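Comments concern the structure below.
Excluded from the complex is one protein chain; the other protein chains are retained at their positions.
The letters A, B and C name the chains in turn, as written, and every chain counts its residues from 1.
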Amino acid sequence: MRYSGFKVLWEGLTGNRGWQPVWREPEPKSSYDIIIVGGGGHGLSTAYYLAREFGLTNIAVLEKGWLGSGNVGRNTTIIRSNYMLPGNEPFYELSMKLWEDLEQDFNYNAMVSQRGIINLYHSDPQRDAFARRGNAMIMAGADAVLLDRAGLEKQCPFLDFDNARFPIKGGLWQPRGGTVRHDAVAWGYARGADIRGVDIIQNCEVTGFLIEDGVCSGVETTRGTIEAKKTAVCVAGSSGRVMAKAGMRLPIESHVLQAFVSEGLKPVIPGVITFGAGHFYVSQSDKGGLVFGGDIDGYNTYAQRGNLPVVEDVCEGGMAIMPMIGRARLLRAWGGVMDMSMDGSPFIDRTHIAGLYFNGGWCYGGFKATPASGFCYAHLLAKDEPHPTATEYRLDRFISGGMIDEKGVGAQPNLH
Amino acid sequence: MSQSNRTQGGHIDRSKTLRFTFNGSRLEGHPGDTLASALIANGVRLVGRSFKYHRPRGIFSAGSEEPNALVELRRDAHREPNTRATVTELFDGLAANSQNHRGPLRYDLLAVNDYLSPFLTAGFYYKTFMWPKAFWEKLYEPIIRASAGLGRLSMQEDPDAYDKGFLHCDLLIIGAGPAGLSAALTAARSGARVILADEDFRLGGRLNAETLEISGDSGADWAQATVAELSSMDNVRLMPRTTVYGAYDHGIYGAIERKTDHLADGGGKPRQVLWRIYSRRAILCAGATERSIAFGNNDRPGIMLAGSVRAYANRWAALPGRRVAVFTNNDDGWRTASDLAAQGAEIAAIVDTRERASLAAPAGAAVSMGTSVVDTKGRHGLKGVALSNGSTVECDCLAVSGGWSPNVHLTCHQRGRPVWRDDIAGFAPGPDLPDGMRVAGAANGSLTLAAALREGHEQASAAAGELGFSTVAKTPPAAEDEAVEASAFFHVKNDGPRAWIDLQNDVTAKDVKLAHQEGFRSVEHLKRYTTLGMATDQGKTANLLGLSVMAECTGRTIPETGTTIFRPPYTPVPIGAFAGRARGKEFRPTRLTTSHKWAEERGAVFVEAGQWLRAQWFPQSGETRWRESVDREAAAVRGSVGICDVTTLGKIDIQGRDAAEFLNKVYANGFAKLAVGKVRYGLMLREDGIVMDDGTTARLGENHFVMTTTTANAVSVFRHMEFCRQCLWPGLDVHLISATEQWAQFAVAGPRSRDLLRKAVDPEFDISSEAFPFMGCGEVSVFGGTPARLFRISFSGELAYEIAVPARYGDAMIRALMEVGEEFGVVPYGTEALSVLRIEKGHPVAAELCGQTTARDLGLGRMVSKKKDCIGNTLSERSNLNREDGLSLVGFAPVMRNDQLSAGAHFVSRGKPASTENDEGWMTSVAYSPELGHSIGLGFIAGGHERMGEIIQAADPLRGRTIEVRIVSPHFVDPEGERQRA
Amino acid sequence: MIINHPLLGPRDASEFTYLGDASLIDRPDWQAEDAQQQFHDYLYLRDNPAGEHRELWFHEQGDRSWLVVTRNTLTHEITGVELARDVAMQRGRGR
Partner (left out) sequence: MPSLVANSPLGDFRQEFDGLEVAEVTGLAIVSIATPHGREAELAGAVLDAWGIEFPPVGASIESTAGEIRILGLQPGQVFALFQRDDERPAEAIARKIGDYGYYTDQSDSWAILRISGDRSREALERICALDLHPDVFKTGGVARTVMEHLGVIVLRDKDDAFLLLSARSSAPSFLHAVVTSAKNIQ
């Protein structure tokens, strides 16, 4: 079924009786060419691109709970490609370009909204570091604008320029950055993959891997054994738990990132604003809620909830730069479990076990990467060689010292 | 205007009249009123519009679960959008306006959406607005955004102050209804430290809204007597107007106390206080929330929760209608009928979905058993209802009771799942409660008054007992076990008019069915696809109705269909309250050096360095551009002598028999053999081989060192060294204490620095170059006996010293140094000149020590000892960190002498386009060198040391200025380092 | 969260700074033949358990002790708090 304004009109006039399920609910088969473990954003986009780009459709996506229940369903919806290091920026720019064509591509309105993202700077050294980043972005084909104070005031007159403890001197602006309706990304990819024949199987938890002589030939699940030529794990947030079943230790810790939404408000802010001297970033959803967050809580956890000090720290950051939000109320807080990697950058790689692949370590940046992650993982699975923009996302990069450390804080995951 | 719907009795103070306005109309109420009760007393029915269809809406409830009656409260910068009228305490001069409509409330232009509802079904927007692609941001989205949202922020700085605080107790009791009061009484009498918090301004909970009796008194009187007893006890803290909004780990609860919201003018005091309550045990006595029933057009003004109708009549003496009908599936609805009748309302009908009921109807009420309401009429206010038996009833208020849902919210905050109970047809707290929490009363699914009193007493006894307090074995106060029989009836099935589930977000039963039809069948999919329960009320009255409709569709039971758990906060909390005082200049503490006041007097321009403020430069009269000042300051240092406050550098006092060995482990270069009275540059690596920090360390005695760190890393280096000391080498005798604050330290730099210091250092100390050579240090005294430390170190490359005095002398010291330096033309210099001087010498700072660079990259590779165990040397040997084409820190000079270099530019070989694959490095720092007369820079470039003299591009497309630069030595001035040894 | 400090009693976790897995105490021998591999595993690989986790916290705004806290990463329940120095000594670390 193709979605369109006309279809909505027609259905409205005929009692909305014609809408079909967005995805099937198939029983798992006994074997597939490729099993994707994890029905979150990255897993579903991997399945979608395997089908669309490489014509591979004998594929199952296995999801422990409900489709999209991972971090694609619990994030702050920001997309951007404002990275600095050559190992990262081309990949995230690929992702941005995929976002820009996504809705027409999978015929689902995920509300990709490029209203821009601004990272504020407060000092000359910060400005210089942003200049380094902005130039790296442009050199990778992305867009970047360095705003001085006057340029920033034009866009965000409501910022507390003069009274702020850390005076706001300008910002690095990526006009193509923005937000996307996060759940719709999962649903759109699921629909696109389902239409092309991929089996999406919910409530099917992987309990073990079939590994013999260093070869993985499938998985054990709560719904039986399923064989596969290739098994692709894609369970960020649960990577440690799942890969432990394959006997692997990872350069990853699990941490919780909290996010918050305010009550609905008439339009307040234009795009995404990120406060560098505090821990705060904010956007406003189409429904009117301010969607905001800050730092991770900072301790290992698999609990999808955080604690008060971070809530307060985030709101302090918000009030520091835009004290007009004081009377807006925080409506809901939630926590997502992050794969915090040792250098802050992800992995899309084979493992040392033949037939077993791993995608994870996205830290708190996985949502924006959803299209490119799926695209590059699909490339790796289909061709057994990394996509050119993802060659550095190797699991063994720390052995040789090939860290991709944007923040420069070293092997301490909670600082990334 | 008279209060047309006000009756007799109630807990309001009729001796005082409060004036307020709603949408400009002048109205009156009394102390004790909420905005909602006063509106009802004044006969106001239409108070707002719904989110999507802009349907007319009236007050629905009498508490914090309110979905409809949201207003913009107060004026101008004090405007507070989305404020629930049902919990807003009335004050004199209150001004409220309805929100989310275009044009007058009664004639909202966006009400057209209601006629488009067949097209605006759940999730319709996912299926359209995709063509043409560019129209989303430009056309569709702006329209959606402008019509979405609820109230408006003022866009002005929040003028009110907020505060925070910390409380400790043995027992936190959440909710001061019958269960909470009973629990508090028992716990308090045991001697435990008790906090009793309630969101209402009048403690007593439902007791204030009911006509039930306790021990022969009215419930409300009993509540007041109990509150009086509790407030007389030292070990009890009563906190009305306080919402416990979240349950966090280890017995910590978040609470928000509204201090001045009920006052016309807060008098400058904090408006709200955000408390963190540390409890050893907690008892949740949060009561229950009534839910509605889904039936055709069940959203009109005048259709309300039955318990709320009763509350308005009993507590506030305000009748929501003159002719009231009751629609119920349980016994409790019948009480509304009898109480309303007692207050003088006409009971038009009692419609009960059950076949029989145990209570009697008031005289004159028509009773229809086994019957439902199927439709209603009255666009701006209810006029009548149609029943399933075909009859119609004229009425202006319909009191609906779908049963009571325990307020389990806080039991879920640590991801506990509620469990279904058939007897109350609702979810009750599950077994996985937050550690230390117990639940009592209606929150626990025990819906009678007697049970609430009993459970409160029992749970408090048990909790106090666990903590070692003995409770007086007294039975709880007696009350009747009133009839509360309920039935599982949620939804009047029909194919006719829309039946609302979520009033605020306009989710109807049809939306839930559509979600099912399209495969969004898990509870989470249902919520996300339809937005059920996502509004400002978080679905308190709606969630279960939505579940029941989904259960109907799937043919499963409600518990099989699922439940959603709740997350904090229980009710929305202002962002300003979470921030407390930390805003504006008080966002973070400010650290000042001891010369700050003096520098201010000199007109210095200051810059933030972490939390420090440092003098950036000292403009003199006639200087109009910052460069003039900075050039002058830098030139003065190279020409004669300058003084700079360097107090902000971290200083760590290191003592112990093994101090030298310890330093040998934390620094990459050797420290074991440093002589007493000498200073050495130290390079600190992280364990991954990347440079962490650098600085100088002086050996003051055999077992005594003083380390300096960079300003930015002072705290993290100290932490790291404590880790090394306690966790890696606990056997070493070494002790650390920060001395950053103890010493005011000044760099005295330039060829005349020794001459100047001779005037400051007491004459018994020989500071000649022979006696006090480069990299020497020692304890001296200055200006006639003040203790000081002198270090002969140089950041500028000139003959230079750093001299430290106890901080209490810092202000006097800078003034004295300037005084004695006058004859040498001494100038103070700030961080900008400092930066110029160090770039001229090629010294790395934070821009180069950015956490991504190795000692080798910095040209310091040979400092990393391979002959000892130290942090970072093993992993610094990894292949990728030692590539031939690895980065090198080198200098850059413009090919065209007048070109300005820019930090952040990337290096690209000549003739190649600026793209990622041609990226060879970046410029880290730039300055104008007054010594050389042109712009100079430092930066990292691949294989830099082998490329001296090569001309490359410094590409800065971000600022549109790409220039050609020459790779040069990073040591621009005095490369042999002779000046500093002079 | 509240950490029950072995010397000071219960203190709010916001006084502490977190580092990570307590295995960071077990720094390898720099002279081992496969020192680089050992240091790689020590610094970069984690068990990252869903359940009981022994981890290092620094009482930065307190008594400056490093602590080894045993905490469940699913429930956040803390079942043990020790001075890291004692733990390190027990594991044979000295000079």
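The rule is short, and it goes like this: a contact is a pair of C-beta atoms (placed from the backbone, for glycine too) under 8 Å apart; a residue touches a chain by one contact, two chains touch by 3 or more.
Fair warning: this is a prediction, and the values are worked out from it, not measured in the lab.
Taking the complete complex into account, which shown chains does the hidden chain touch?
B, C
Per the definition of touch given earlier, which of B:Phe295, B:Trp617, B:Tyr809 or B:Phe907 contacts the omitted chain?
Of all options in B:Phe295, B:Trp617, B:Tyr809 or B:Phe907, contact with the hidden chain holds for B:Tyr809.
Of the residues B:Lys127, B:Arg438, B:His525 or B:Arg591, I need the one that contacts the missing chain.
With B:Lys127, B:Arg438, B:His525 or B:Arg591 as choices, the missing chain is touched by B:Arg591.
Given that one chain is not shown, which residue among B:Asp217, B:Asp766 or B:Glu819 touches it?
B:Glu819
I need the residue numbers on chain C that touch the omitted chain, in ascending order.
7-9, 11-12, 14-15, 61-65, 83, 85
In the full complex, which residues of chain B touch the absent chain?
161, 163-168, 193, 269-270, 273, 276, 278, 581-582, 586, 588-593, 611-612, 647, 653, 655-657, 703-704, 731, 733, 735, 737-743, 759, 782-787, 805-809, 811-813, 815-816, 819-820
Basically, only the chains that are shown with their structure count from here on.
Express in whole angstrom the distance between the two chain centres, defined as the mean CA positions of chain A and chain B.
One centre to the other, that is 22 Å.
How many Å are there between the centre of chain A and the centre of chain C, using C-alpha atoms for each centre?
Chain centroid spacing, chain A to chain C, equals 30 Å.
What are the residues of chain C that contact at least two other chains?
Expected reply: 1, 19, 36, 40, 43, 75-76.
For chain A, give me the residues that contact two or more of the other chains.
303, 307, 399, 411
Where on chain C is chain B touching in the complex?
Residues in contact with chain B: 1-2, 10, 12, 17, 19, 24-25, 27, 30-31, 35-36, 39-40, 43, 56, 58, 60, 64-66, 75-78, 83-85, 87-89, 93-95.
Inside the complex, what are the residues of chain A that reach chain C?
That would be residues 240-241, 244, 249-254, 298-303, 307, 309, 342, 398-399, 411-414 of chain A.
Contact residues on chain B for chain C in the complex?
Residues 248-252, 278, 414, 435, 658, 661, 687-688, 715, 719, 722-723, 726-732, 869, 873-875, 877-878.
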